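Here it is: the structure, laid out below.
Every protein chain but one is kept in place in this view of the complex.
Letters A and B name the chains as they come in the text, with residue numbers starting at 1 for each one.
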Amino acid sequence: MTKAHDIGLRMVRNAGGEPGFEVIVGGGLGRTPMIGTTVRDFLPVADLLPYVEAVLSVYNTLGRRDNKYKARIKITVHETGKAEISRMIEDRFAELRPLFGGGDQAVLADIRTAFAPPAFRDAPVAAHDAFYRADPVFRSWADTNLAAHRNAQYAIVTISLKAHGQTPGDATSDQMRIIADLAERYGHSDLRISHEQNVILPHVHKSDLPVLHAALVKAGLGTANVGLLSDIIACPGMDYCALATARSIPVAQELATHFEALKLEHDIGPLKIKISGCINACGHHHVGHIGILGLDRAGVENYQITLGGDGTETAVIGEKTGPGFAYDEIVPAIERILRAYLALRTDPGETFLQAYRRVGLGPFKTALYGEIGQKDAA
Amino acid sequence: MYSYSDFDEAFVRSRVAQFTDQVARRLDGSLSEDEFRPLRLMNGLYLQLHAYMLRVAIPYGTLSPRQMRQLAFIADTWDKGYGHFTTRQNIQFNWPKLPDAPAILGALADVEMHAIQTSGNTVRNVTADHFAGATADEIDDPRPYAELLRQWSTDHPEFQFLPRKFKIAITGSPVTAP
Partner (left out) sequence: MNRSFAPKVVTANRLQEGDVVYLTADDRWSLVHHEAELIEDEAHAQMRLLHAAAQKLVVVGAYLADAKPGPNGPEPTHFREEFRTRGPSNYHHGKQADLTT
């Protein structure tokens, strides 16, 4: 995610083991998707504010105000070049750095106290482990919706806001209150919202997981699909947004319900589908393993597919498959892609993204358009 | 989690008071839509396809239970009983009415929340990895740095009219959370 922002700050260690940031500038999706450029491999953490201010300051002077489609810093970086913009940032940084005079570090030290780790409980987890072995429904949820915590007695819980057929990212007021109660009771009163439009309880003791899971299921929040096909991110699209060129939400809803009916998503395994309703790409479609972009083609909703995108530290912009699909054709088109993946993967452990990287666009184009279509599109 | 300083509190309250006045002047006709539009956008209030939309910042995606309950209260009182969590870790209310917007911002201020810099050519809400402070492979918790950036960028006089919007993401782990 740090490679697709105006500034991405990725924490790394230098050779001496000290923490710092890799500073990545000029990434972004939207009309002109670009992976960011690393302008600093290692920035000491104490230099964060003056360096970020230097980037903003250079951009504020250099950024184009004549054309809003060329005004983002990604265009500035692209047009100026990595060497020159890095030099300008470093020059400005050298001017700004003395002006901060350590005041920011005093503020940071103060802020740090507010983020002290919670008082982790020390309690046995044997009952949890037994429950995990005994209860297949709990196990299915635990396998998808839990992540490893630094404290081995704890887990990070992702509460899916992607019940099959629901609007991705929506929560009712009752669900919000239940999540608040559960965070207080089982989660050290900490809640996070993920960019994948789910809610996170970052600190749950494993002994509390079975009762937490039961409470989530009761509230319609127990969907076991995090990281799977139906964990789709989607912008509001033309159901709400004035800028949209097509709808996103109903496409997400129909994909989720269709593959749930086919009972295929666990077999398909890890998959990120991302849907945007216009080229501004709020649904991050460029970095979806399968990206869907809704457009207006001659007064009809039309959906363009990209494959192979990746939003992690190995960021890649997905490749367009070819001509888009009408609203009624998009779900069957995605099914053809996924049936092709199931047929060509070497074994169930090879994920969609891995398979795509091995075989490329070709077999998926054939699945989408047939042999003739592939020749036409080539 | 981080609590507002007196300065943060006073700033957010003063912006609510200012926007309350601006909405009143729009409704009585002393501000035109052309004059009012940038003012409402500075407070996260968009006019969308079917209704207004209020985008509320959730700094680096971190919420307290009290804040989550207040979002539920807002959804029940001034919206249609739900909220939409976005791909930038914010929440959007899809059905607020213009005369209610100041009261909603007041209710947000009661729990140290706001909708400032959720629109416009400014530094937007800083995002952080959602497993911060919990994940096993983290070098350091990114949230204090994200909060430092939030304080620095909020109402920064030099950066209120950038060429375009500006988004910063920070992660404490070299590997992206799944």
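Following the convention adopted for this analysis, a residue touches a chain if its C-beta (ideal position, glycine included) is under 8 Å from a C-beta of that chain, and two chains touch if they have at least 3 such contacts.
Remember, predicted model here, so these are calculated numbers, not experimental data.
Engineer: In the whole complex, not just what's shown, which of A:21, A:154 or A:240 touches the removed chain?
Structural biologist: In the complete complex, the chain left out is touched by residue A:240.
Engineer: So one chain is hidden, and I want to know which residue out of A:136, A:299 or A:349 touches that hidden chain in the complete assembly.
Structural biologist: A:299
Engineer: Among A:2, A:253 or A:321, which residue is in touch with the absent chain?
Structural biologist: Selected residue, touching the omitted chain: A:253.
Engineer: Residue by residue, what part of chain B touches the chain that was omitted?
Structural biologist: Touching the missing chain: residues 26-27, 29, 32-33, 47-52, 80, 94-95, 97-99.
Engineer: I need the residue numbers on chain A that touch the omitted chain, in ascending order.
Structural biologist: Interface with the chain not displayed, on the chain A side: 167, 170, 238-240, 247, 249-250, 253, 296, 299-301.
Note that in this section only the chains that are shown with their structure count from here on.
Engineer: When the centre of a chain is set as the mean of its C-alpha atoms, what distance in Å lies between chain A and chain B?
Structural biologist: Whole-Å distance between the two chain centres: 20.
Engineer: Inside the complex, what are the residues of chain B that reach chain A?
Structural biologist: 1-3, 46-50, 53, 58, 61-66, 68-69, 71-73, 75-76, 81-92, 94, 121, 123, 127, 129-136, 138-145, 147-149, 151-152, 158-159, 162-178
Engineer: Would you mind writing out the residues of chain A in touch with chain B in their complex?
Structural biologist: Interface residues on the chain A side: 1-2, 4-13, 19, 21, 28, 45, 48-49, 52-53, 56-57, 59-60, 63-65, 68, 71-73, 76, 104, 107-108, 111-112, 114-115, 117, 147-150, 154, 156, 161, 167, 169-174, 176-177, 179-181, 183-184, 189-200, 202-203, 227, 233, 235-236, 238-242, 244, 282-284, 311-313.
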